[in-house]
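Here the complex is missing one protein chain, while the rest keep their positions.
Letters A and B mark the chains in the order given here, with residues in each chain numbered from 1 onward.
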Amino acid sequence: MEPTTTNIEKQTAAGVDVTTYDALVIGGGIGGEEAALNLANMGYSVIMVEKDYSIGGKMVHLSKVFPTLDCSACITTPKMSETIRHPNIEILTYSEVRGIEKDGKIFNTSIVKKPRYVIEADCTGCQLCEQACPVVVQDQYQYDLVGRKAAYIPFSVAAPRVAAIDIENCTLCGACERVCPPNCIDFTMKEEVIDVIVKSVIIASGFELFDAKKIPQYGFGKYKNVIHAMQMERQLVPTRPYNTVLRPKDGKMPDNIAYVLCTGSRDKTIGNPICSQVCCMYSIKQAQLIMGALPMADVTIYYMDIRAYGKGFHEFYIQTKNMGVEFVKGKIAKIDEKDDGDLVLHYEDIENGGAPKTATYDMVVLAVGVLPQNNIPELFKNEVLELDEFNYVKQTDKLVNPGMTTIDGVFVAGTSSGPMDIPDTILSAGSASAETASYLRRL
Amino acid sequence: MSNNQNDQKDPKILVFSTEKISDPAIDLAGLLKLHYPATAYTINVPCSSGIKPRWIMHAFEKGFDGVFIAADGTDCPYSIECTTKTGELVSKVHGMMKEKNITPARLKMAAICSVCAEPFVKHMKTFHSELSAMASN
Partner (left out) sequence: MKQKIGVYICQCGSNISDYVDVDKVLDSVKDLEGVSLVKITMFSCSDSTQNEMVDDIKNEDLDGLVVASCSPKLHLPTFRNVAIRGGLNPYNYVQVNIREQGSWAHSDNPKKATEKAIQLVKAGIERTKYSNALEKTVIPSEKAVAVIGAGIAGMKAAIELADMGLSVYLIEKDFFVGGRITQWEDLCTVEELASDTVTRLYDEVKSKDNLTLFLGATAENMSGSVGNFKLTINIRPRYIKSDFNKDKIEELTGKCKTLTPNEFDFGLTKRKIVFKTYPGALPDIPVVDIKNAGDDINIINEFKDHLDLDRKDESITVDIGSVILATGSDPYTPKVGELGYKEIDNVVTFQEFKRIIELSPNGKLKYNGKDIKSVGYIYCVGSCQAEGNMYCSRFCCTCAISTSLSINKRFEKIRFYHVYKHIRTYGKQEVLYDQAGRQGDIFFKFDEDEEPVVSMVDGEGTITFNDLLTDGEEISVSPDLIVLVTGMVPRDDYKRVAEVFKAPIGRDKFFNEAHPKLRPVETVIDGIMIAGASQGPKSISESTKSALSAASKADALLHKGEIELEPTLAMIDTSLCEGSGLCIQACPFNAITMIDAGGKKLAQVEKSACKGCGWCLAVCPHDAIELAGYTNNEMEGMIESLITV
């Protein structure tokens, strides 16, 4: 098959107009964006479905990236813009795929677009509704570090940068409606079902973070000064909420911070025996950034092994060590809170005879691991998408066709197939798009 | 503003950088927050062997204290002869400078590779202090 030259091809099936695309990309993180852009640049038409209000995935919320310390938002936003604007890519945000049914060479796909109560095309992102809204709730995009309104722009570099109403917390007071200049707030908006035909599917739905509450002895959720790494990322971004790093309990600048590596990874007791591949490096990166933000603070990293395996990673690790970050090979048994909010770490000091020891910190960061999004197989109604033993999408020909899955015409990209950092996600997405392109040609 | 005492000792440097090779190094210096004198301003060109002598002379006429060519060196994407060519260009301009009674030492050239952030910063610092010394003599 030659790539379609026009963006969308209208097809009439059984009397109703159904739009056909060469590929459906599920998920608009960096993996989905790269896969979609590659296909679009090769001339194929793509529909991307993103369940969140904005594309960008986890990467757009990161501070800086290892090992180059590029500002993450600065390098992702061009990709996001390119994706949004590409004439061969159609994007549905705040949408979910409800069902995919294979029918010969095509997949009949049903997508649900959930109501954001704001007419996307009209919203200018002026944020007046946000100012007017009286409701304040915790901001999930800042990982609950600060508050936000019920009428809000998800985050500053969201793409599309369009407001949304959080209907669960909304009191229906109507304040936003009254101030909105283009009058784009619409409380009558309903869920919309969109049926499309696609010729191939790329799964790029990414990963989930380990829920630190599952290890009660670390006290996450109970001790305020125990935070997880994504919350630290948000304290370190250029647009950080406090403009410095503060401990949540009393707003004090911490003098010493401990990292607990492998939280929720390499741990059979919580059902995740594998290594998450990124937490060592992101912790090392955060340690460097903390030294920049709080030059007087001490950072100690408690690790089992340091997985500094990628290009430039080991050098970055050594550099961090030389900057004065302390590395202790030790397993954390539990964390206690003192009255003043300080935290006592109980650990096994492996490199010094393995004796149990304690140390006190102002703040503890849990380097939470990466977990699979395992609800994807449910989307396929008449075919079986198999998962591997760790619940990631199974790669059926890992060495030669790394994107191939158990369903012909369905490919996997990025962290849907296993933990990965950004460059590996890009490579995996590149390979899924190449495999999809040759599949489409063979059709 | 430019005539107060402080600025007398703060010579102004025009840097010609090259888009693919030395400008990335100068960017990297910023990224790594390796500080250098803030009165060094960069204009980038495709290649250091493609700088017109009259632009350099124009900079001196208008009041720049020094001009620094951050040359492509052996990394030049256009030709391996770049170092020689930029060198020839510099000596030609040195001749023009002499005619106008401008100390040739005010025009310097060094090859700056695409990751040469530290060497660039060193060059800026030394050039800056050399120019300051010339000013006070």
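Simple rule for what comes next: a residue touches a chain if its C-beta (ideal position, glycine included) is under 8 Å from a C-beta of that chain, and two chains touch if they have at least 3 such contacts.
Being a predicted model, the structure only gives us computed values, none of them experimental.
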item: Which displayed chains the unshown chain touches; value: A, B
item: Hidden-chain contact residue, picked from the options A:45, A:205, A:277 or A:300; value: A:277
item: Sites on subunit B contacted by the missing partner chain, in the whole complex; value: 1-2, 12, 14, 20, 23-24, 26-31, 33-36, 38-39, 41-43, 45-47, 49-55, 58-59, 62-64, 75, 77-79, 81, 85, 89, 114-115
item: Positions on subunit A where the hidden chain makes contact; value: 3, 38, 41-43, 65, 67-68, 70-71, 73-75, 77-81, 84-85, 124-125, 156-157, 159-161, 237-239, 243, 266, 273-277, 305-315, 318, 329, 350-354, 388, 390, 392, 398-403, 418-420, 422-424, 426-431, 433-435, 437-438, 441-442
